[in-house]
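A single protein chain has been removed from this complex, and every other one stays in its place.
For chain A:
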Amino acid sequence: MIERSPINSPMGRLQGLWDRPGFRWPALAVVLILLVVAPYLFGPYATVILTNALLYVVLALGLNVVVGYAGLLDLGYAAFFAVGAYTIGIVHHVYGLDFWLTLPIAVLAAAVAGVIIGSPTLRLRSDYLAIVTLGFGEIVRFSARNLDITGGASGISGIERPWIFGWRMQSTLDFYYVFCVLAILAVIASLRLADSRLGRAWLYVRHDEDAAEAMGIDRVKVKLAAYVIGAIYGSIAGAFFAVNLGAISPESFSFQQSVLILMAVILGGMGKVPGVILGAFIVILAPELLRDVGELRLLVFAAGLLLVMLFRPEGIWPSRRR
């Protein structure tokens, strides 16, 4: 067994601080202030990158419900991201329904897709789910590329920006703050889910399916709940992604996209919210920070990831459990 309380590591010390109540609220205030002033500190280019990182925070937290909380391997998570984005693209842009009315439809579409894919496969072992989700991800992408309504390979462009209370989300700065709010909501929802009847049920099922069943927990229902909740996170992220860029195409929802999100979850530490946030920032910011390395930057990034997995297979963020 690996001893998992590395008090001496920098991350361990960080978590030790985090657990002190006197530290937590001031730390959160600092993070919040940093989020607000970051665009003014780092300039417009960094703002776009940070917006992307915040999008990945939402996506990774959504996948974390599936992979981290419920222990289900999902290799086609980008499909739900696509369902959200294309629902906005089609219903909001092509049919002209208001963005805020389309958003619930996007959520519903992802939830229905989640039930359709999940309910037959979640009865099987987790490996089968990985294969089915991988296939589902590709089916969604190929459908988007080949259907007329999705605009084929070139996708849908010119998607109108939404209004909220008479204010129009327009500039990159506007969208940066929109994604800040989304990421904060995603964090709160994730923390609250973890500390709830359903959150505990995921842990029970992950640790021992038979014992969980013997305690009266319907494992299929509980796993399906995780899968559908993950799908909803993905579709909301997709919806705002579509209006932010104003254009979507099938290539935004490829297998690599699914892998990148999964990487953020595993890198940071499955099931651990601060770890997953960190993971999302790393997968987006690291390639940017490595620009100086030139053409080799992706290679350096990949080597770094391998090293992390070799030395901290349970993720960068330390485990709270003793």
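Just so we're on the same page, a contact is a pair of C-beta atoms (placed from the backbone, for glycine too) under 8 Å apart; a residue touches a chain by one contact, two chains touch by 3 or more; residues count from 1.
Just so it is clear, contacts and distances are computed from a predicted model.
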Should one name the undisplayed chain from "Ligase-associated DNA damage response DEXH box helicase", "YdbS-like PH domain-containing protein", "Copper transport protein YcnJ" or "ABC transporter ATP-binding protein" using UniProt, the answer is "ABC transporter ATP-binding protein"
For the chain not shown, which residue from A:Ala130, A:Leu173 or A:Ile217 touches it across the whole complex?
A:Ile217
From the listed residues A:Leu61, A:Val83 or A:Ala225, report the one that touches the chain absent from this view.
A:Ala225
Which of these, A:Leu35, A:Met169, A:Ala189 or A:Leu245, touches the one chain of the complex that we don't see?
A:Ala189
Using the touch rule from the top, list residues of chain A that touch the missing partner.
188-189, 192-193, 196-201, 203-204, 207-208, 210-219, 225, 229, 321-322
